[in-house]
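Note that this complex is displayed minus one protein chain, with the remaining chains in position.
Going by the order they are written in, the chains are A, B and C; count residues from 1 in each one.
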Amino acid sequence: MTDLRFGIIGWGYWGPKIARNLDSLPYAKVTMVADLDTNRLAALTLNQYQTWVQTTTQVVDIFHSNIDGIVIATPVRTHYRLAKEALLYGKHVLVEKPLTDNVAEAEELVALAEQQQRVLMVGHTFEYSPAVNELRKLLQSGDLGKIYRIEAERVNLGLFRSDVNVIWDLAPHDMSILLYLLGKKPVQIRVQAHAHIQSHIHDDAHLDLSFADGIAAHIHVSWLHPCKIRRVTVIGDMRMAVYDDTSPAEMLKIYNKGADAHADPVISYRNGEIIIPYIDWIEPLRLECEDFANSIRTAGQPRAHGGIGLEVVRVLATAQETLEQQERQQVAVMV
Amino acid sequence: MTDLRFGIIGWGYWGPKIARNLDSLPYAKVTMVADLDTNRLAALTLNQYQTWVQTTTQVVDIFHSNIDGIVIATPVRTHYRLAKEALLYGKHVLVEKPLTDNVAEAEELVALAEQQQRVLMVGHTFEYSPAVNELRKLLQSGDLGKIYRIEAERVNLGLFRSDVNVIWDLAPHDMSILLYLLGKKPVQIRVQAHAHIQSHIHDDAHLDLSFADGIAAHIHVSWLHPCKIRRVTVIGDMRMAVYDDTSPAEMLKIYNKGADAHADPVISYRNGEIIIPYIDWIEPLRLECEDFANSIRTAGQPRAHGGIGLEVVRVLATAQETLEQQERQQVAVMV
Amino acid sequence: MTDLRFGIIGWGYWGPKIARNLDSLPYAKVTMVADLDTNRLAALTLNQYQTWVQTTTQVVDIFHSNIDGIVIATPVRTHYRLAKEALLYGKHVLVEKPLTDNVAEAEELVALAEQQQRVLMVGHTFEYSPAVNELRKLLQSGDLGKIYRIEAERVNLGLFRSDVNVIWDLAPHDMSILLYLLGKKPVQIRVQAHAHIQSHIHDDAHLDLSFADGIAAHIHVSWLHPCKIRRVTVIGDMRMAVYDDTSPAEMLKIYNKGADAHADPVISYRNGEIIIPYIDWIEPLRLECEDFANSIRTAGQPRAHGGIGLEVVRVLATAQETLEQQERQQVAVMV
Partner (left out) sequence: MTDLRFGIIGWGYWGPKIARNLDSLPYAKVTMVADLDTNRLAALTLNQYQTWVQTTTQVVDIFHSNIDGIVIATPVRTHYRLAKEALLYGKHVLVEKPLTDNVAEAEELVALAEQQQRVLMVGHTFEYSPAVNELRKLLQSGDLGKIYRIEAERVNLGLFRSDVNVIWDLAPHDMSILLYLLGKKPVQIRVQAHAHIQSHIHDDAHLDLSFADGIAAHIHVSWLHPCKIRRVTVIGDMRMAVYDDTSPAEMLKIYNKGADAHADPVISYRNGEIIIPYIDWIEPLRLECEDFANSIRTAGQPRAHGGIGLEVVRVLATAQETLEQQERQQVAVMV
């Protein structure tokens, strides 16, 4: 069997990481890298390990090559155009999150991929986290009981972006985790957001989501916080669970505690043990790259397929719309 | 100088704690306790230490006594009636937070206290926390620079209440801390809240507050969370600070880090040291009781005076109104 | 049934704490306190709650009173003399740890108590800790498997003492925990200790203990450390457990991990879940006081009876002897 050949468009933060993971697969090889910045490409070729990788500033070189799969790791606004062209050239495509910055273009890409019978995948890395998958099993097995609410926090100082706000930058991760855990879409969304550092680019946002069956979710994303917090808390009526991505030795904690709503006349509480399951850790990005390569080889659908990417874009676009509407109306009550 | 005599109305959670602290003052003595529940009073008299304390189920006994100050530690809905009567009998009054459950009654109490020339104080215990006062100094000295935002979290499992929702129960603390830190009132408030356990009694709420000069604040209060979190994060353009009330050895952390908004073309970051100041700890409730007693002796105004209590009630009432309006209108956008 | 009457000798750090706990028992009452320092006694009588407690600087007043049980909370060197006299007066006695500062006097007290048919108890508070008792159950049930070793750390900055070294001051706690957990005595002891602050008074010590069946234990006690650490780690071949007294929410952690010694040719490892059991917390000092009072009422033997106190003194005395011998011989090898 011949190796799969991959090209990377965009050699910034994610490009090299994805290349390293693709190359570590036994049957995959990165053969071309495109970036507009010749300095970045020069740095790459200086690195002796990659002397056989072709570099180019012309993205069309990648499209014209015999490459099987293309990774698009460029600014969001270019995702649609590059992914569309790649699909039209018959390439399989992995796009960094979010898939696009609007719903219509995401829909078009999903339809095009299906028509072209090519893999369209989006870089929702956390769907490949062993801890997130362990947490998902807890929800699906009923171990947590009826789910009341989920809270997700993803805050840190920086990196501020000037092309998109913090919702489009960080919330795709949490939205993809929520959709993956719950297996359903929100029916309502409210937004509280502020632009402190750059005018009109919100750097701190709280999203409140309502799902069917009374499930609520809350997402806090921020570029402006002293601590790095990456945490998802799931609150069920039988157990509660906290997934803390910054705590390698105790990434998932399951609390056997709860409030008994049906107690009468006063609510009673259960306080039981905490369990920290052992999680066999594999780098999520490696599993993501594996899923991309395997989906190409087997003509299968990757976990983070384009349709999921579209769903996330839909929720983000609704949040954005709500935010703009609020700012137009200033509906809030004055004290 | 004769001792000050105090009476306690309500011998539940707070009553005994406040009594213990008042009694530990050299010039103060709790001489009467009123509660409707005779079992509670019996437990009190069983305790040999308090054999000289009179107990009664008739609150009027306290009003008719030669007591100087009355502590009202009863359910919120009774605060107004009891405090009013106490003031009319010429007593000084410390009311547990929140002062009342509506603005009109709080206003009336403040006016009545002034007219009667009696101390009216509210149990905003955290205004007496040495850590909060250290944090306040950092804001006032300009050490944190221009303030962007403050985030407050106060979550835990329980205690669910059936008379008020989580906003009225827990947010008075955070509102009083915000007002105390910033020295100004919010101009706008938004609410995201859910009632998971008891119908119509919200047990999880996110409050978003806007102040003048672009300062934002966010409060998260919840009875439905696996972890006990009591944290206030202040984000300035020069430094950031985290006050964590559950971490006795590191209650206040000052981060010398920030984003430079004026850098061009890309935002630059500073990453400096973290400082954990040594804080000489005194139990806040003791300082609160001392302030109550001293204000009576000196005819002065306590830190947590009725006017502050009124401000907090104003914000809570606005939050409640916003919440009810939202639920009527279902203004949120459907996905 | 009439109340038990208690007298306290020594109104320093422990005296008031024990008095508070004895008084909180429904059938017990502290009626007399003796201390040489009239200032301490004055402070006590100022506190209105204790106006009926008699104070005295003459310890003989306590012996001559109708008191049932005496608590000796004085410097170690006075324990023997006071306890002996109290027993001779027919009183039941609780002595702060360590029981005495030498084996002969401890033996004499144990014999005297038996002869007088009076309770002799020592303040090994940690034997009453719910977490220690939970840990003991794990050892006794075989849940941890065969025990390899136990490590105990008890370090902090201060309080330096000038009458005894850190071994006599802090190690009684860890020795009593070890004896309580293992149910057997060490057969060998080695000491590494240093006197940094006061000459000849060791302020940092490492004790290495060997028990039958190849079990080893290590105790580190220090007055000279930046962090407060109070931790016991038990290492079995099936599971390992960490009891951390400074971490209220996670006081006991059970690790399902281990090394398989019998694997061939290489040692294999198991890595499983961590369990944090829920522990119903009661203040150990209260349980200790309850045990003292109950033992008096039922003529029973308290958990931390004199015989256990004697065992701890034996180990401490051996450690002290080893230490002095080492310093005389300077046996250590020069590099």
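By our rule, a residue touches a chain if its C-beta (ideal position, glycine included) is under 8 Å from a C-beta of that chain, and two chains touch if they have at least 3 such contacts.
Remember, predicted model here, so these are calculated numbers, not experimental data.
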*Per the touch definition above, residue among C:Thr38, C:Gln198 or C:Thr246 touching the missing chain*: C:Gln198
*Could you tell me which of C:Gln54, C:Thr78, C:Asn294 or C:Thr322 touches the chain that is not displayed?*
C:Thr322
*Where the unshown chain meets chain C, residue by residue*: 148-149, 151, 157-158, 160, 162, 185-190, 192, 194, 196-198, 204, 206, 208, 210, 214, 216, 218, 223-227, 233, 235, 240-242, 253, 255, 257-259, 261, 266-267, 269, 271, 314-315, 318, 321-322, 325, 331-335
_Sites on chain B contacted by the missing partner chain, in the whole complex_ = 250, 256-257, 271-278
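As a working rule, only the chains that are shown with their structure count from here on.
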*So how far apart, in whole Å, are chain B and chain C when each is placed at the average of its C-alpha atoms?*
40
*On chain B, where are the residues touching two or more other chains?*
none
